[in-house]
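One structure follows; several queries about it will come next.
One protein chain omitted, others in place.
Presenting subunit A:
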Amino acid sequence: CMQLLVHSVSVDLNNDASLVIDIPDALCERDKVKFTVHTKTTLSSFQKPEYSVQRQHEDFIWLHDTIVETEEYAGLIIPPAPPKPDFEGPREKMHKLGEGESSMTKEEYAKMKQELEAEYLAVFKKTVQVHEVFLQRLSSHPMFRKDRNFQIFLEYDQDLTVRRKNAKEMFGGFFKNMVKSADEVLISGVKEVDEFFEQEKNFLLDYSSKIKDATAKAEKMTRSHKNVADDYNHISGALNNIAADNNTAFKKHLEKCAEVFEKLRKVEDRMASDQELKLTELLRYYTRDIQAAKDLLYRRARALADYENSNKALDKARLKGKDVAQAEENQKQCLQKFDKLSESGKKELTSFKARRVVAFRKNLIEMTELEIKHAKNSVSLLQGSIEVLKSN
């Protein structure tokens, strides 16, 4: 398949030199993507200061799930799991290419192949970026970076498949189900005394639906943009076909025009995929992150409900005069848990805000600079071609 070297696109998450992680390249074998995870560290808890391991997508999911299921992290926003690499688009194109090979001209085939490679590259970039950001979120968090499984993930130089199987057996996924579906009714139903959490709840519920919508609309827009680039490709081929049979000045005009379209296609394609990488992916990521924040609110709401229940149980126990000590202990623990979640939750949600703003700023700036760069390329390309055509 393909090997890709990608420059790290972090969200300002790699600024702590004591633990630096990146995914410098990835390999595509059949349908499996193998990421090279590269770690540089000064921490003594690691065995070596620098090393690289090969990891598959499933290994990332295993890591995410073990973190979700760790009780200790209930008061933290768990970085969202990276989505599965989706090669459906390019795969479909490859299928079409294979089927239509006999009926295409050599030029048409070459053009389709070009398009295919561009699509593969785009999917690749996206998936590497999102897996990398996941690890960097963990490494830049004071608690997650110390997680034992995280360290194993980074260091263990063998295949993680065996470990993954064992983990499934241990946890059974009970907690996962509870946390996975943030119950909006429960969150909005909670009687909130804390002003901070009241505001956060309202903000997250509103923002969540808006960012989901913006993501979907951005995806549609990018799709259309890519269609336009594809059309440029086909038009270039068709112009060359007409030119081939001609012998006059007409031929030169057509060939020049075909050349322009060919080059424009590349620029448009890059414009579309950079917009996707910087804007659409940003929105996609934060849709997931907002969900993780909502999950935290849910866990806290659950803890509050548990505390309220434990109060009622204690009252009952006192009335009956039975198991009072146990009920008191239970109530104390529920309160402790709720307080811990509230305290840690506040910190997490505050830093989440800051992180979101920084990420938007970085990506919007980068996207704008890239769009300007590509447009300038188009301009010089078009100006040059118009010159040539006019002078002929």
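The rule is simple: contacts are C-beta pairs under 8 Å (C-beta built on N, C-alpha and C of every residue); 3 or more make two chains touch, one makes a residue touch a chain; residues count from 1.
Here, contacts and distances are computed from a predicted model.
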Mind telling me which option in "Radical S-adenosyl methionine domain-containing protein", "Sorting nexin-1", "Integrator complex subunit 4" or "Ubiquitin-like modifier-activating enzyme ATG7" is what UniProt lists for the chain we can't see? "Sorting nexin-1"
Can you tell me which of A:67, A:239, A:277 or A:341 touches the chain that was removed from the display? A:239
Missing-chain contact among A:63, A:118, A:218 or A:327 belongs to A:218
Of the candidates A:254, A:303, A:317 or A:334, the residue in contact with the absent chain is A:254
Considering the complete complex, of A:32, A:146, A:322 or A:353, the missing chain is touched by A:353
For subunit A, residues touching the missing partner are 203, 206-207, 210-211, 213-214, 217-218, 220-221, 223-225, 227-228, 231-232, 234-235, 238-239, 241-242, 245-246, 248-250, 253-254, 256-257, 260, 264, 353, 356-357, 360-361, 364-365, 368-369, 371-372, 375-376, 378-379, 382-383, 385-386, 389-390, 392
